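All protein chains but one are shown at their positions in the complex.
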Amino acid sequence: MAALMAILKRDLALAYRQRAELMQPMLFFILVISLFPLGVGPEPKTLQLIGPGVIWVAAILSSLLGLERLFRDDFEDGSLEQLMLSSTSLPAAALVKVLAHWLTSILPLIVLSPLLALFLHLSEPMYWALLKTLLLGTPLLSLIGAIAVGLTVGLNRGGVLLALLLLPVFIPLLIFATSAVESASMQLQYSAQLAIIGAMFLFSLALAPFAIAYALRVSQT
Amino acid sequence: MWKWLHPYAKTERTYHLCQKLLPWFSLLGLAVILFASFWGLAFAPADYQQSDAYRIIYVHVPSAVLSKSLYITMAVSAFIGLVWQVKTSFMAMMALAPIGAMVTFVSLITGAAWGKPMWGTWWEWDARLTSQLILLFLFLGVISLYKAFEDKQQAGKAAGVMAVVGIINLPIIHYSVEWWNTLHQGATILKLGKPSMPAEMLWPLLLSILGWVIVCGAIFLLRMQNEILQREIRRPWVVALANKSSTLNEGK
Amino acid sequence: MTVLSVTNLSVVKRDRLLFENINFDVERGTLLYVKGQNGAGKTSLLRVLAGLVEPDSGEVHFCQQDIKDYRENYYQHLVYFGHKLGINLTLSALENLEFWCKQHQVTISVDTIFCTLAKLNLVGLEDIPVANLSAGQQRRVALARFWFKQDAKLWILDEPFTALDTQGIELLSKQITQFLSIGGSVVVTSHQALRLDYPTDEITLEYRI
Partner (left out) sequence: MAFEDLNSFFDMGGYGLYVWLSFGASALSLLILWLDSFFSKRTLLTQVLKEQARQTRIKAAAEKNNNGETT
């Protein structure tokens, strides 16, 4: 247990030291979202219509940007090898690393979401639905994303391949999240969609760590 | 050419020049900005159309004007650095960038706060606010590019190129956003810029602009010293300076 | 008592058979020196012994237990040093080693780390980012782990002597012989001749095209 805490503390300290690099997915997130009014026009009605979808697509793309960094440095300098050679269980260590990654690069996106709801003129209930779907859905992004990152960490041009692998898998999450926010805009109940996202999240929380551990072992040449 | 400027390319002299000017700039700046803000807030007459909401102008216009001029100054010092290989101008550029970003951020907040009573929403895709937002992204782009490099010399040159590219694009962005805005919405009723104002409203505005310029100048001097110290951290004059200032602190 | 026993091991890498039906045992207190040209598969053999990579066929047993099934117990007593040093460049040497010790359940105080680094003559370089150190110094920071894990029974070192100066080589050789004398066993590969005054078994891997 102490070893897992040590991993978490180390990853958070590392993220703090490279915070300039951490800012980039956040700036990308705001930039992509502020492009849409310039493209589609500033009328609040149209912006509100496309708002949920735009925010969610932007969230998925910027989390993809940040995912690459999850195992890359540790793989290149050999710390991942030493981690695999320690008696701490690899799935637990992988889960802790995904948690550290979620805290450092995806949580800031959620903290920014009120500003973006402002940019796209989302109404109050829509914003709360968006926040709930983000809080439940983005850990799912990190967990499944980490599996693909574990598989492609050995290849040096894994970037586009990562998007290719992950985007199809994220489609159900995108569908349920945007439909939750839309039904919130019409003052309808959206707890069904939330329940489905929650189920997907718990399912991946249970299985993904083992898949990540296996993926890391596979990518050891 | 510009012979009298060359000694200042030598960093140690620039450092001591900044040290001499710093107290003057900071005290004067503080005084002028406080005086002007107080004058604008308390003594200037209320506006017949927006009553007292217009007083935000005493913060919004200086920061908006300053954000553009700081970007231009940054781009000019980047240009000097790239063309004449003057290292101190790269340092000046990187000293200016965070101040410009902060001032643009302030102009955005004050613009949004002023827009709320006028348009009813905190954020309105008005032409002026949108180009200020894009300007903020240009600033943040230059800063994050500078931070991405290990070696500061290389970082300065790369950020300098981006600053020059940015300055070329600034007017293009400005007019395309204006055109985009009129295309969709027609000119907004309230021109956010400098409406023709009676003298007793105008004087506090000019003074607050001056106040902002001096305060930003003071912060620039301080950040310039930081950039010099960062680049010359191994030099003997920096070591002597550090020892002298540490004995000074113990002495106090 | 055999610490490590390998039965008809064969490894294929990028569809090339590196070696096949390799059999050897490593007893307590013995030094195994793996020799072979470049590309003969020395590193792959060591990575298979450490359990990092699955062999194509054959088994590796640590104290009569297959390392695939008793992975946790095996890693309790193993220290591995590969081509990749295993230290993070933005962290300082101190932080790296503290993290390594926490991960391998080694309780250690900060000043033991400091005096070990002093022994490896890295005085004054303990708290700056490892990126600022030279390649040789970085290797010595990575090698410090052999001074920390006392309960290890097996050391696997992949060319530990490269990029080390004579003083470093002598220091490491002394540490290895001292570990062997108290009953530890070591598997090592090296391009320079081993200057260890200790009986060494040897195994040579032929180069196959």
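Letters A, B and C mark the chains in the order given here, with residues in each chain numbered from 1 onward.
To be clear about the criterion, a contact is a pair of C-beta atoms (placed from the backbone, for glycine too) under 8 Å apart; a residue touches a chain by one contact, two chains touch by 3 or more.
No experiment lies behind these values; they were computed from the predicted model shown.
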Which displayed chains the hidden chain touches across the whole complex: B, C
Per the touch definition above, residue among B:99, B:162, B:177 or B:213 touching the missing chain: B:99
Identified contact with the non-displayed chain, of B:71, B:90, B:114 or B:139: B:114
Where the unshown chain meets chain C, residue by residue: 118, 121, 123-125, 128
Residue ranges of chain B at the interface with the undisplayed chain: 37, 41-46, 50-53, 55-56, 59-60, 63, 98-99, 102, 105-106, 109-110, 113-114, 116-117, 215, 218-219, 222-223, 225-226, 229-230, 233, 238-239, 241-243, 245-246
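Note that in this section only the chains that are shown with their structure count from here on.
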Chain contact topology (line, ring, star, complete or other): line
Length of the line joining the C-alpha centres of chain A and chain C, rounded to whole Å: 37
Chain A residues within the chain B interface of the complex: 20-21, 23-24, 27, 31, 34, 37-38, 41-44, 118-119, 121
Complex contacts: residues of chain C adjacent to chain A: 13, 47, 50-53, 72-73, 75-76, 78, 80, 82-91, 95, 99-100, 102-105
List of chain A residues in touch with chain C within their complex: 2-3, 6-7, 10, 13-14, 17-18, 73-74, 76-79, 81-89, 220-221
